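Shown here: the complex without one of its protein chains, the others still in place.
For clarity, chains are labelled A and B in written order, and residue numbers in each chain start from 1.
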Amino acid sequence: MPTLEFEGKTYEVDEEGYLMDWSQWNEGLAGVMAKEDGLELTEAHWDVIRFLREYFEKYQIAPMIKILTKELAKKYGKEKGNTKYLYELYPAGPAKQACRYAGLPKPTGCV
Amino acid sequence: MNGLGNVFNLLAYAAAAVFILGFLYKVIVYFKTPSPLNIPTTPGPKTSGGVVMRLIPEILFFRSLLKGGAAEKILWFGGWVFHVCFLLIVLRHLRYFTYPVPGFVMSFQQIGIWAGLIFPLALLILIVRRFTNDRLATISLFADYFVLLLIIGIGLTGILLKYFMRTSLVEVKAFILGLVTFSPAPMPDSTMFTIHFLLVLVLLVYFPFSKLMHAWGVLVAPTRAQADNPREVRHMTPWA
Partner (left out) sequence: MADFKTPELTGAVTTPKITPGASRHIKQFIAKPELMEKVGFPPQKASDWKEQFIRKMGEVLKKYKSVKVFLDICVRCGACTDKCHYYLGTGDPRNMPVYRQELMRTVYRKYFTTGGKLFGGLAAAREISDELLDEWWVYFYQCSECRRCSVYCPYGIDTAEITMAAREIMDSIGMGSKYNLEIVHKAETIGNNLGMNPDALKSTWEFVEEEIEEKTGVRAKLPVDVEGADVLLATPSADFFAEPHIYSLEGYAKVFHQAGISWTLSTHASEGGNFGMFIGNYNHMKTINKRIWDAARDLKVKRVIAGECGHAWRAMYAFSNTLNGPFDFLQHKSPQHICEFTLDLIKKGALKLDKSANDEFTVTYHDSCNVARASSMGNTPGDQFTIPRELINAVCNKFVEMDPNTTGERTFCCGGGGGVLTDEVVEIRVKGAMPRMQEYKKIKDSHGANFFALICAICKAQFTKVFPYYGIEMEEVGGVHQLISNALVMGAKEGV
């Protein structure tokens, strides 16, 4: 089983680096993952991560992308409340990259 | 020569038995193996009458091959000519198996001779194709060359028998009729005929254990032989 080291603690992750147990997550981990991808986490990135975690706690699943973009639109206005902007934040795909940083399992299915 | 004749008689019966029983066995196995689901390749016919209409052009004209590109056109030409010639030659040979010879068999004599001459050429196309195209060279197995060479062998020895190393047709006919009527007659005294005959026996024995079963499989492959009718008929699975 692959692992991730952070501040002396070891976290189990799957083959693609998704945390095995979402409840073990902490903010520092997101930073570590982003750093590996060469990404700098801005406030906008954090908004996405926090929203994902809130939603997940309520529904045990990541939200539909549309819900996420709408949330961003509320805060940053229409020109940033769209999928394009999400892809700018998370080039590997919001559902997948952002979920990983947020410690959530990867959404599977025909998506 | 009677002793040797008897050996050939025995071999012939053994080969015929292997062919007939082997073929029947495969037919029964295919028949008994269920198709759990309705899987015709669509668009497909909705009725069994339609299935027959779908299969006829597949069998007579290798219709699906015609959907392909240049390589399949060459294959279609070689393959179709080969099969038609093969059929004509078999029909022509019936005259050795019958007495008196029925009229329809007689009517195939002339065209059968032509078929015999063209047939090795068609086979040549099929065999050359196999090593000149990188995809075919990759997928071709010893068995693929083996049947082609075997049938070419049958064709060439046939041509030799007809034009260069003639044997007594009276003896041949007596020998074959003897086989058919279970009253063994001596083998004609001709090395070329012996080779021709043995190669045919090899083909018979080989047939049911090989890809040559496509001759029957083409009729029963569920992707073509099933009707596309799940809305009308509840297809049942015997084992589930």
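Worth pointing out:
Keep this in mind: a residue touches a chain if its C-beta (ideal position, glycine included) is under 8 Å from a C-beta of that chain, and two chains touch if they have at least 3 such contacts.
The structure presented is a predicted model; accordingly, all values stated were derived computationally and were not measured.
When you scan B:Leu65, B:Leu91 or B:Leu160 for touch with the missing chain, the hit is B:Leu65.
As for the chain not pictured, it touches chain A at residues 15-16, 58-61, 63-67, 70, 83, 93, 95-96, 107-111. Taking the complete complex into account, residues 26, 29-30, 33-39, 41-46, 58, 62, 64-65, 67-69, 71-72, 75, 79, 129, 133-136, 138-144, 209-211, 213-214, 216-218, 220-224, 228, 230-231, 234-237, 239-240 of chain B touch the chain not shown.
Throughout what follows, only the chains that are shown with their structure count from here on.
Centre-to-centre separation between chain A and chain B, using Cα means, comes to 64 Å.
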